[in-house]
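Every protein chain except one is present and positioned as in the full complex.
Now for chain A:
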Amino acid sequence: MSVDILMPALSPTMEEGTLSKWLKKEGDTVSSGDVIAEIETDKATMEVEAVDEGTLAKILVPEGTEGVKVNAVIAVLAEEGEDAGSVEAKKKPDSSPVPETEKKDEAPASEGAAAPEAPEVKVLSDPSIPEGTSFTETTVRDALRDAMAEEMRRDENVFLMGEEVAQYQGAYKVSRELLQEFGDRRVVDTPITEHGFAGLGVGAAFAGLKPIVEFMTFNFAMQAIDQIVNSAAKTLYMSGGQMGCPIVFRGPNGAAARVGAQHSQDYSSWYGHIPGLKVVAPYDAADAKGLLKAAIRDPNPVIFLEHELLYGHSFPVPDLDDYVLPIGKAAIKRQGTDVTLVAHSRMVGFALEAAEKLAEQGIDAEVVDLRTIRPLDTATVIESVKKTNRIVCCEEGWRFMGVGAEIAATVTAEAFDYLDAPPARVHQKDVPLPYAANLEALSLPNADDIVEAALKVCYVK
């Protein structure tokens, strides 16, 4: 009986990878545990070990092949007593033996995230980009990296610290190659000690340095939230303006994929609640770059919320030497007249996707990307509502005390007479994020939820 060797999933979010190298050739004997190949994901190069024993009968995917889907058959193993020359790969779908439900669940995530590469993005996101500027497709991951590298070149006081940021090159590879350029004085691997190194960063900032503190995810920053809120955010006020804290706390925030409740939480409203903090949550790569540069230069503590599921997505980034965006400014990512969809971070992708679907039904939606949660650009939101008279507030976090609640209250207070329907909210269900694929999908908001809410405020449904 021959055995198919499949392209393995090497991280929670991996969908495909590059088969960079075969370490065994056809005809070689393979024992369980032998390293047979090397696979490169967008995060790392990983070794693939054999699970079964036998003879490597056929290599179906040659080394150097990019974009090999998870679960694709990459080779066939002949078991003992079998003629290696005669085995065939079993008939399999080219990608995935994953149950149908799961495939469906994952689909919106990737499509939603990829959707907004639409050309209107760059035109609308920043009118300050000079006419004729060229753009380079860049992943959010690399845009963040470039922002840090540029600011570290510019200012000797800027340094990066966190778990695995240096030698490992970043748990999500956001700090790739920074150690090589800046050395271990300025790219500092910390022990697993979030409370401690957040406080240490605050002290360094009090002393006039400009730390970038990376949390491997914002879920782990819960250990450090006292230092962020009580020490970083409040000290300027408590010192009567003497003691500034120029620090950036950054890292992935919100839901990843299938990592369960403790690793999947959106902290936008938590930090958005605190006077003395600025809170930034960009969606595309250009905003990620321009706003991270601004955050590093800002003399205040800035919470910079990234999204793991966006790291690998590419967007056009302007080829400018010093692309800095203002914190506290929303961007209209799609103009429309019938309903305002307000979103931040990954939800912007779903909002844009929803807008396309709504367009098919003759509804012209405007998508406002908040980009910053605090200070919140309520003026842009209200201007939009005055035009559309309807609003759907979209966020990945929970509804209760959420960002959408704040926006809905503001719009109701300041644009009451313009509203033709009560503000609607799209959000995560009010439960800890479940692990099971179907329940996870039910819990998280997506483009269809936004469409449904928009139809409701337009009284179509």
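Throughout what follows, contacts are C-beta pairs under 8 Å (C-beta built on N, C-alpha and C of every residue); 3 or more make two chains touch, one makes a residue touch a chain; residues count from 1.
Note that contacts and distances are computed from a predicted model.
Not shown: a single chain whose UniProt protein name, out of "Dimethylamine monooxygenase subunit DmmA family protein", "Pyruvate dehydrogenase E1 component subunit alpha", "Fructose import ATP-binding protein FrcA" or "Aldouronate transport system permease protein", is "Pyruvate dehydrogenase E1 component subunit alpha". Summary of contacts with the chain left out: across A:T41, A:T138, A:S231 or A:T340, the touching residue is A:S231. Which of A:A9, A:I129 or A:L209 touches the hidden chain is settled by the complete complex: it is A:L209. If you put the hidden chain back, the residue from A:G33, A:G81, A:G241 or A:G362 that touches it is A:G241.
Note on the undisplayed chain: of the listed residues A:V61, A:L200 or A:A436, the one touching it is A:L200.
Against the chain not shown here, chain A presents residues 159, 185, 190-191, 193, 195-209, 226-227, 230-231, 235-244, 275-276, 278, 293-294, 297-300, 322, 324, 326-327.
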